[in-house]
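Every protein chain but one is kept in place in this view of the complex.
Chain naming follows the written order as A and B, and within any one chain the residues start at number 1.
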Amino acid sequence: MIEANIHTVTFWTVLLASMPPLAAFAAILIFFRGRPKVSAGLSIGAIGLSLLAAAFLLMRYWNMTAPLSHTGQWVCSGDLSISVGFLLDPLNMLMLAVVSTISFLVQVYSLGYMHGDPGFSRYYAYMSLFAWAMICLVLSPTLVQLYIFWELVGLSSYLLIGFWHEKFSASQAGKKAFVMTRLGDVFFLMGILLLLTHIGSPDILLLDKGTPVAGLTPMVAAVGAMLIFGGIIGKSAQFPLMTWLPDAMEGPTPVSALLHSATMVAAGVFLLARLFPFFSQSPSAMMLCLSVGTVSMLMAGTSAIVSRDIKQVLAYSTISQLGFMIMGLAAGGYEAGVFHLTTHAGFKALLFLCAGVLIHRHHTNDIFEIGAKNGRGLSPTIAALFIGGGALSGIWPFSGFFSKEMIMAELAALHNPIWLLAGLAGAFLTAYYTFRMIFIVAFSSASPGATEADHTPLRSVMVGVLGILSAITLVLGFFQDGLRDFLIGGRLAVGTANHGHSPVLLMTALGISVSGVLLAWFEFGRRAAPKTGFVERFPALADFFAQRWYLDRFYRRFIDVVIYRGISFYCTQNDNKIIDGGVHRLAQAAVGVGRRAANWHEALIQARLWVMVGVVLVLLAFFVYQVAI
Amino acid sequence: MTPYAVCFYLLAVVIIMTTVMAIACRNMVHTILYLVASFVGTAMMFYLLGAPLPAALEVIIYAGGIMVLFLFIVMMLKIADEKRSGQRAGRFALAGMFGSIAYLSACVLLHLLPGDAGVAMKAAFAEPARYGAFVFHRHWLSIEVISLLLLVVLIGALLLGIGDRLNRRNGKEES
Partner (left out) sequence: MIVPYYHVLLFAGILFGLGVICTLTRRNLIMILLGLEIMLNAGALAFIASGLDAGQIEGQAVVIFVLAVAAAEVSLGLALITTIYRQTGTTDPRCIESDTCELE
């Protein structure tokens, strides 16, 4: 571990990067709740400061070779020592830059989107809280600190999903997201505690040394890694716990763009990348990650091809892409996964913000209705949508193409070809559902009377943000090599093999993506298109996909049968009948015995007389007996 | 059977009859009147058994004093008549059973005890003057104790009555 020796400039910069959003959050909630403009200004200013600080750090440490950490003792108890502070390495700084950039852009965009909302100040307060928690999460040097901000991020996610809490479905969705991610977090916490008891320190750098950690048997390391992966499953909405994310689309669209696609759900993948050397030491844990990522990717992809809600399509694609990143990381492609994380943050935020503009303009989430109202026109928004969709589908020259190719290369390097096939199937599905959505939205024939609904003030701000993000999406792919060098620079210890791009694979992947796009064009895009997907020829299958593989229903049934009717029922019974009932009955028995006993000494003179007479009778009988003998 | 014996049995029947009536009667005043008759009969039996002074005392104290006292109390308290209930009959039956068992065993005991139980007693007569002299000569200490007891009872009864009134007055002042 490398201790301190950090210039005070760095220290203050990190402080400047992390603390302003917290100050903005507190200030808005305490002083400026009734003043929307001041709140928005504060919040955007704070995140702007963070962005500047992040950019400064990135430039200053572009050629960094060893991670910097600055920590102070927090808890010291016996063998256990937990510290707080910050850690700077390429991954952290990259993620910091991504988070602050997307946060900044989304907050600016929200000026238009949330304009006139009664909870405008509250919205910006929550956004600041989220930004602070996310930035601190990214900078955490220990798992314990990371866990604290992990939970804070979950909290702000809950608050923002349920932002329109008057809406019943929104508050329900917030609750569902909170509970399901909590379920994963329990595993995460258990994993942290397991590692703490064995190592005595939750230090990330200690875990990431790349060699087996002292005091940690391979078995324990594998179990710990799997438990931590449980937290990742919850946060990144992977296979068993994925159903909260589509429901989380009840929140405002910028929130979906920021939290539920670009940054917060990516925290799970970030954690996997953060602990990549640790995970890569236990092959069984990596195999688990790989399978979970694959299953999530395919499940979400199939659900997306039948969804009619524009945000839900994007939510499924988020799950699918996160699964894809986890696949890439689990296959050993550290920089591939991280690079896809970065590009994904950009183009997914772009897609969501485009969707936000469309929803804002047409007041509906349904892609067919949006298409009908939008007509066959090309506007800046639709152009941005095409750019984002192209990136998502992995079409040259958009950023997604480069990162997807890297992951594909990693998958191809695995012994078992099934992973590569699954990856290609996922790519096909992705291209198909993305362009299905885009073609429906953009190339539907306009229904009569459907014109531009209303002209929102600050529309230009929203479109401007879309432009910036489109530019990023277009350009980012060409920084691939520079980013990779930057990422690898800080972790000399990691022996990641660099698999070169084989032209065959490149062509295959691109061809598959393009064929997905073409199928979508054939079914939805051209003028005489039937507007029905190939899946809808099989209603049972379509229904199966639309119901998210009956995962929610399974949970409902599981909760009803096992939890309510099983565990909780018997616990209640036990509580009512045995514990309470026992105490009651004991008390009743005591009271009863007391009453009976009291009757004997109470004023029942006659009872006593009866006893006396009885005793006299017995005595008499005794005398008779004596005399008679 | 001598006239004495006839008198005894007649008196015994009368006493038992009146006592039974007294016990079974539901009206309290009637009960007391029956008991007065019973006590008067007992006093006559005392006389028959050669105890004129106790007989006179019986009439004066029991029939005259105690029963009148009871009568006063009954009339003062306005006690409601006991309600007729099945349990009452059950209690009577149980008590009767107890009583008869005790009585039979007592009879057996008397038969079995040594002594000439079957011989009739000779009539005798204790003159009141001799009786009084005997009591005061022989049992002077017991007389003193009894008088002390009566004094205590007098004070106690007085205290109960006054204390009750005092309590009530205090209660009023407090409230």
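We adopt the following convention: a residue touches a chain if its C-beta (ideal position, glycine included) is under 8 Å from a C-beta of that chain, and two chains touch if they have at least 3 such contacts.
It should be emphasised that the depicted structure is a prediction, and the values quoted were computed from it without experimental measurement.
Where chain B meets the omitted chain, the residues involved are 2, 4-5, 8-9, 12, 15-16, 19-20, 22-23, 28, 31-32, 35, 38-39, 42, 45-46, 48-51, 53-54, 57-58, 61-62, 65-66, 69-70, 73-74, 76-77, 79, 82, 85, 87-88, 91-92, 95-96, 98-100, 102-103, 106-107, 110, 117-124, 126, 130-131, 134-135, 138-139, 142, 146, 149-150, 152-154, 156-157, 160-161, 163-164.
Where chain A meets the omitted chain, the residues involved are 598-599, 602-606, 609-610, 613.
Everything that follows uses one rule, which is that only the chains that are shown with their structure count from here on.
Centroids of chain A and chain B (each the mean of its C-alpha atoms) stand 98 Å apart. Put simply, chain B touches chain A in their complex at residues 98, 101-102, 105-106, 108-109, 112-113. Considering their complex, residues 613-614, 616-617, 620-621, 623-624, 627-628 of chain A touch chain B.
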